[in-house]
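The structure's right below; bear with me while I get my questions together.
Showing just some of the chains, left in place.
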Amino acid sequence: MQLEPFATIADRYQVFFFDAFGVLKNYKGLIPGVGDTFAYLREQQKPVYILTNDASRSPQQLAESYWRLGLHDITPDMIISSGMLAREYLQLKVTQGTVAYLGTENSAHYIESAGLRTLSISELTLENIAEVSALVLLDDEGFDWNTDINKAVNLLRRRNIPVIVANTDATYPVSKNRLAIAIGGIADMLESIVGKQFIRFGKPDAQLFMFAYERVQEQLPTISKRDIVMVGDTLRSDILGGNKFGLDTVLALTGNIAAEEAELRIQSTGIIPTYVCESVVI
Amino acid sequence: MQLEPFATIADRYQVFFFDAFGVLKNYKGLIPGVGDTFAYLREQQKPVYILTNDASRSPQQLAESYWRLGLHDITPDMIISSGMLAREYLQLKVTQGTVAYLGTENSAHYIESAGLRTLSISELTLENIAEVSALVLLDDEGFDWNTDINKAVNLLRRRNIPVIVANTDATYPVSKNRLAIAIGGIADMLESIVGKQFIRFGKPDAQLFMFAYERVQEQLPTISKRDIVMVGDTLRSDILGGNKFGLDTVLALTGNIAAEEAELRIQSTGIIPTYVCESVVI
Amino acid sequence: MQLEPFATIADRYQVFFFDAFGVLKNYKGLIPGVGDTFAYLREQQKPVYILTNDASRSPQQLAESYWRLGLHDITPDMIISSGMLAREYLQLKVTQGTVAYLGTENSAHYIESAGLRTLSISELTLENIAEVSALVLLDDEGFDWNTDINKAVNLLRRRNIPVIVANTDATYPVSKNRLAIAIGGIADMLESIVGKQFIRFGKPDAQLFMFAYERVQEQLPTISKRDIVMVGDTLRSDILGGNKFGLDTVLALTGNIAAEEAELRIQSTGIIPTYVCESVVI
């Protein structure tokens, strides 16, 4: 396995899709040098999009989180989050009733901005259960797991409604050595227990890539998939999803996978990035 | 599908293995008529065992729970719980250190009676993590899911120790229309997230049946598997486990499966009881 | 559950996505009345696309198969097959080497038309194995399962190459009461045995819908997802995929699901079509 400098790769593509966590930032803050990379791509007038399995905050809030870290090149319209796909689904498919959710009030933004009434699972009662027309799993915080996951089980036993999972990740890192269970992990448990099929949005699923690709085409109609590269730190979401969508892919070794295990992980999963880079630093 | 009266079946077998919940009792208390059935079997001097995926309480406490419901025929030695298998495992395989657990203090009985030190996951710290030599999942109550399930994930990332699941059930009923997630359901999520193989005890696994069968043979050395019948309300644990162990099986329609869906469930799962009875009432 | 006449639905939408097997045709031939439906939609100048998990034949051959059945309204450009997605993947991502395949020579069309050399797994030898740059699973026929599935296992143990599954279906009907295992079912076994992640194309995955949607937009740029309806006979592919892509959906009871079981299947899977119709006959 040969490591390539990201600078070489940067010159070969016209459009960049970046994963957020493990590529641009980590639990300590911005990954050093990422600011220079963004400045370089801006100078070259190469569009950048951030594709993130994150439904905990709105694109505006996500962009602001980068500004607070000192990266001002990121604007809300560059952010493509799995929450936006959940919102599009709700807009198209859920036209009435109240949408129950597991997550924080911030995450409920994606339901509210679809023009729908929201109901935290913790407020679900025998009186309002009949109005619930969908359940959206947004974030692992903002509710009491002991009571509210069980409430979700019983809601789904009584009401045959669509369940939307707005973040497919099973875990996320909270420090160098510690993980936390993400709402995608809770979704897997719930789905197995109620035996129903949930609707999942987020990498590696093609819809997130398509959403970003449509934005690219609006801006630069002549761009083809060959001109775009997907950069991520996770084989099963970023690289598998990018590959399947037909993009070239870069595995960046600043997150999930350490340099010494990259080759083994690529071999054992069969998920093969086009390039492997130490980081996206130029 | 033909329903058989339990009385006819009772006369064909010498030893009875009963599931507890859904056969002898439910969320409302003792199933009416069960007392008469136990009296009848006692008169006939036919041994009875209760095989239960329950590690929340000791056999003594489980027996007392029947006494409080008015069924005094049940003694602690008739109860074979999945917690007892977990205890046997700990006795044979974990000879030192401290055993961490998810569950109530009552459930920790099975660890303590194996002569081992216990540690609730909520008390796990950076100081005592090095002493932990096993993790036992006992009960869905007694801990804070938000924090303690995440603590369990990180314990298993740091320490390569055996994880014992003392109850394989994914859910249990708490009222006519409501389920709660059992520790077996939480175990499935944890196992999938940490990617390690857990050790599960409880029906349909053969070890619980073997444990009961050894008790039978001590008491009645000439009894063969043909003389024993397993009675349960759940196809995937009671009936599958009984069948696989080589026993005849009775599906009782007083719990998980309503009369009108029994045939469809047997057909769609391919788990075929020898008999189907409305109840164990004689 | 209320059955709606397809005629009412036909008047509410501008574009129609149809599944093929179980909706337009079955093992006996064309479903009676389908010709009239196509004539009606043609008169109304409403575009029709056929979305099919079929990589056994080219769009041209698939269209001809309808002509032979007497349905001349179907042209190759109306057919969106999972094989076309596999071809697009190969064009974008596999630029050299030889592509090995499991399937008939007909199915190899999708590899050849991507401009790549093909190699039936049966011709794989120790000499040519080093040239193989991808494996594509196309069809359940055209090879000897005993030897060639084992050859595929060992190919994937030696060479870390992408594996593309061009049909996600596990089975297909061959007569009223008989099923055959499709290449998607064989793919699941292979993937589990080699422990690598395959790349699957076909409903319910969004990419097939996106492919059809792009065709619609080229022809009718003002059409939105609200104007399109997906019609299928299978909950897990047609209806789940259509729903997730944001389309309204019709379950047609002429294939996989009989009228008397529709409600139970919708309830037990949680996959909810917008409408249920006896057939697409107008």
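Of note:
Read from first to last, the chains carry the letters A, B and C; within each, the first residue is number 1.
In this text, a residue touches a chain if its C-beta (ideal position, glycine included) is under 8 Å from a C-beta of that chain, and two chains touch if they have at least 3 such contacts.
Since this is a predicted model, take the numbers as computed values, not measurements.
The complex is built from one repeated protein sequence; 3 chains are visible, and the structure file as a whole lists 4 copies.
Here, only the chains that are shown with their structure count from here on.
Chain-to-chain contact here is organised linearly: an open path runs through the chains from one end to the other.
Separating the centre of subunit A from that of subunit C, both taken as means of CA atoms, is a distance of 28 Å.
Each chain gets one centre point, the mean of its Cα atoms, and the points for subunit A and subunit B are 40 Å apart.
For the pair subunit B and subunit C, the distance between C-alpha centroids works out to 44 Å. The residues of subunit A never reach two or more other chains; the list is empty. For subunit A in complex with subunit C, the residues that touch the partner chain are 88-89, 92-93, 156, 160-163, 194-199, 205-207, 210, 225-226, 236, 240, 243-247, 266-272. Residues of subunit A touching subunit B in their complex: 144-146, 149-150, 153-154, 157-158, 170-171, 177-181, 185-186, 188-189, 192-193.
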